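With one protein chain held back, the other chains of the complex are shown just where they sit.
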Amino acid sequence: MANAKTKAGRELQYREALNEALKEEMRRDDTVFVMGENIGERGGSFKVTVDLIHEFGADRVLDTPLAEASFTGAGVGAAIAGMRPVVEILFIDFTPLIMDQIANQAAKYRFMTGFKGSVPFVLRTQGGSGNGLAAQHSQNLEAWFCHIPGLRVVMPSTPYDAKGLLKSAIRHDGPVIFLEHKLLYQTKGPVPEKEYVVELGKGDIKREGRDVTIIAWSHMVLHALKAADVLAQEGIDAEVVDPRTLSPLDTELILESVRKTEHVVIAQEAVRRGGVGSDIASYIQEQAFDYLDAPIRIVAGHNTPMPFNLHLESVCTPHAEEIVAAAKETVYAEKRASA
Amino acid sequence: MANAKTKAGRELQYREALNEALKEEMRRDDTVFVMGENIGERGGSFKVTVDLIHEFGADRVLDTPLAEASFTGAGVGAAIAGMRPVVEILFIDFTPLIMDQIANQAAKYRFMTGFKGSVPFVLRTQGGSGNGLAAQHSQNLEAWFCHIPGLRVVMPSTPYDAKGLLKSAIRHDGPVIFLEHKLLYQTKGPVPEKEYVVELGKGDIKREGRDVTIIAWSHMVLHALKAADVLAQEGIDAEVVDPRTLSPLDTELILESVRKTEHVVIAQEAVRRGGVGSDIASYIQEQAFDYLDAPIRIVAGHNTPMPFNLHLESVCTPHAEEIVAAAKETVYAEKRASA
Amino acid sequence: MYSKKFLLDLYKTMYTIRVFESECIKLYRQGLIRGYYHPYLGEEAVGTGVCAALGKQDYIVSTHRGHGHCIARGADVKHMVAEVLGKETGYCLGLGGSMHIADITVGNLGANGIVGGGIPLGVGAALASKIRKEDRVVAIFFSDGASNNGVFAESLNLAGAWSLPVVFVLENNHYAVCTPVEKSCKADDLYTIGQGFGIESHMVDGNDVLEVYAAAQEAVAKCRKAKGPVLIEAKTYRHGGHHVNDPGAYMPQDRLEYFKSRDPVTLGKGHAMSIGKATKNDIAKIDKAVQKEMDEAVAFAKESPEMSEERFFELVENY
Partner (left out) sequence: MYSKKFLLDLYKTMYTIRVFESECIKLYRQGLIRGYYHPYLGEEAVGTGVCAALGKQDYIVSTHRGHGHCIARGADVKHMVAEVLGKETGYCLGLGGSMHIADITVGNLGANGIVGGGIPLGVGAALASKIRKEDRVVAIFFSDGASNNGVFAESLNLAGAWSLPVVFVLENNHYAVCTPVEKSCKADDLYTIGQGFGIESHMVDGNDVLEVYAAAQEAVAKCRKAKGPVLIEAKTYRHGGHHVNDPGAYMPQDRLEYFKSRDPVTLGKGHAMSIGKATKNDIAKIDKAVQKEMDEAVAFAKESPEMSEERFFELVENY
């Protein structure tokens, strides 16, 4: 568990942890540079890139024109030419504009060149519903990226993971899609002063438990932990597994937990249909079929665009309560079955 | 079963059936028009739009500049303004260029306008691996579209379904993603002379069977039917279910079959991770958990970009053999379990 | 040449926009409006001048900074305030909000949260008009940031290749958030982009509603004669930051002062009085009426209900 390693250390905000990761990697390796809209003096809309321009100058901290497809592609091209760009797209909702450069260029370049080229490229963006930002600023599109071979997809839930994973992402020799969440930026957590990285592809048990495995990532981990607290009061001991990296997925960690608890709830903020939760469920039922005594439950966003109205936004976004309900259903379904 | 309805009628190629659907709908309703690259005199690269320009003129059969995002968006805008455009994108591999117009505009417009606007828009494109077209011309991206609320996603496997579904798609009042397959265009099948439509959202049993349900769509249906023949020789009676529409999915039909056979193989050409197969599997295990005595098996494309080399292309694409193997595994797994 | 009524109408529209934005900023600061809110303050003459040149059958396509376009196109501020408050009486039932406000009944195809995302939609509406041989012109609003985006160039070229009845209205307010236009484009002016694609293109003072109107009227007339598209670059400036929470400290004080000294609402008032011979009293009457309408709109919106969950789920079933 990440938390165990870091107790008694200082606390940082998620965005500060990200900022620190960028700074450290830019100091360590002068091929690392960042670009995006208004990330220089303004420090980005979510303040992840604050102050970088003062330390590294406008050559390595580039404010771009509003031309997502081509500045992303320019990042990919710079990576091919030996740099390690970190490109920021302000909202994941704008990534539909850049998917050719991501899915057809970045993801496939190494393969198409017979493994001669490489693309050490990081795309940072953020998603999720927040504070009345409506249908075009609230999406969760991690599933799109997971479906494209050649991409790593990372979705940290804590400042510790955010920093360690961003550092690994920058050092990785292929394209990494690094997905943040607008509601996480101001959350705090322990982040050691000492240099560390978190390996891509390694999940983390955010809470140990025996009765049910709750798999959640990004902001949903917070809801899952809250749900676990509620469940504990009812005598259900939930384990919260945070894959952290969705592609590749730490299937071993997940299966181990499932074999122990024999009950699974997957909690994703994205809409149900076509989401990563389906993928994870399909692996689990394939690999741990005999361990499951009740169906895997998927708690997910409602299958609509996100409404602007705040109350309806909340209705469309899953919370701890739905996770609790699903966990109880799966645990009691089994109890009923075995009764 | 569609085939039963149409026996003894004439046979048409898939592309001819599509062409006929376009002609009939353009005659029926003069708000229907088609646009895309080289679809006029040339009739499109796969010859689906041949002759339309002669009957309907250049005003309703538009050759576009090479500007996918904006001519797609123009289609969406024309739909908002009351037309029924059918936009052709030559390869599904180019849809990453148009995803903003599809996912953020077409899919959300009705919702964002408080259900006042509507977008009767059809996107026709084709995917799949074929004949050495390599990584950027061989993809299967239906999962991306299925993940976006507001889109209907259709993938017909026969000329009969292709015609009937395209007609329904054109008459539908929301955006429909109509996905063809490059290897199906020249396949033949019965298509009645008489007017008919196939309802969106209704699957079809392409072969009845008792022992195992094989769920497949688009070109994989042909492999599934071949697999069923092989399995029959071994005494395994496979049912082949073709959902035809992936979103919304005919879950009733699927569940009915699964409850009967208690064994499931899903065969998709797309890569496994993030594919629609996972989604279907996750629903089945949720809804028919107690009927399953062996894990649902998913046969899918290999998790890489598509290689140019023909042999390797074939290695990366699932065929009847893999379906047969998976079906046997699931059926025998159960036999072992009950032994 | 311009009648008093016409000039007062222009003034009234601009003043309505001014009051609408000012009142909504207050509501935002009170926490009653959520999400992003991008005021049109300082740019009132562009939307007003262009919309005055359009006919009833025509369309407009708006942006994330869209309240001005919406008002200029004839929306009822009651339903606008309700929308930005997320109420069911809003134009989009409270599902859209500021960034998605639309009023299709009067030909406003809507704002957009994706910068540039609406441009091809407008081209499509123009295409529909051409195919049906209707006489509709489409005015597409967008700003300098959007002009960096490929979808603009594609749409411009498409409209040009097909001679579509589109007036591209480039509201050059010199900023995309805090990025100044000089940093995002090498060209001195942006209308030259249109020329490069072979499209008739003009530049106007975007703070002078009559200059905007004259250029728009000519452009619309060309479009009706199948001589479109036309691009108009209107130079203007925001009176504040990018959105309500942006103080806009990066905007040089002297430039801001300059543009404020050419405030479009004040200039429009001046036109009404000097050319139209309107009196102080005429103006005062308008000001009062506008303020009253706005106060009523705010009250209406505040009292309006939000959509119930039941209604919501009914609506989105099978979405």
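For reference, chains read A, B and C in written order, and residue numbers begin at 1 within each chain.
Throughout what follows, contacts are C-beta pairs under 8 Å (C-beta built on N, C-alpha and C of every residue); 3 or more make two chains touch, one makes a residue touch a chain.
Note that this is a predicted model, so its numbers are computed, not measured.
Colleague: The complex has one chain that is not drawn here; which of the drawn chains does it touch?
Modeller: Those shown chains that the absent chain touches are A, B, C.
Colleague: Check each of C:G35, C:G68, C:P165 or C:G194 against the chain that is not shown and name the one that touches it.
Modeller: In the full complex, the listed residue that touches the missing chain is C:G194.
Colleague: For the chain that got dropped from the picture, name the residues of subunit A it touches.
Modeller: 31, 33, 59-60, 62, 64-65, 67, 69-83, 85, 100-101, 104-105, 109-117, 149-150, 248
Colleague: For subunit C, which residues lie in contact with the unshown chain of the complex?
Modeller: Those residues of subunit C that touch the unshown chain are 148-154, 157-158, 160-161, 163, 183-188, 192-199.
Colleague: In the complete complex, which positions of subunit B touch the hidden chain?
Modeller: Interface residues of subunit B facing the absent chain: 37-38, 41-42, 63-70, 93-94, 97, 131-137, 302-305, 307-312, 315.
Just so it is clear, only the chains that are shown with their structure count from here on.
Colleague: Any chance you could check whether B-C or A-C wins on number of contacting C-beta pairs?
Modeller: The comparison resolves to B-C.
Colleague: So, comparing C-alpha centroids, which chain is the farthest one from subunit B?
Modeller: Computed centres place C farthest from subunit B.
Colleague: In angstrom, rounded to a whole number, how far apart do the mean CA points of subunit A and subunit B lie?
Modeller: 30
Colleague: Go ahead and note the Å separation of the Cα centroids belonging to subunit B and subunit C.
Modeller: 41
Colleague: Per the centroid of Cα atoms for each chain, what is the distance between subunit A and subunit C, given in Å?
Modeller: 37
Colleague: Enumerate the residues of subunit A that touch no fewer than two other chains.
Modeller: In subunit A, 93-94, 97, 134-136, 303-305, 307 touch at least two other chains.
Colleague: Touching at least two other chains at once: which residues of subunit C meet that condition?
Modeller: 92, 94-96, 100, 112-114, 117, 150, 316, 319, in rising order.
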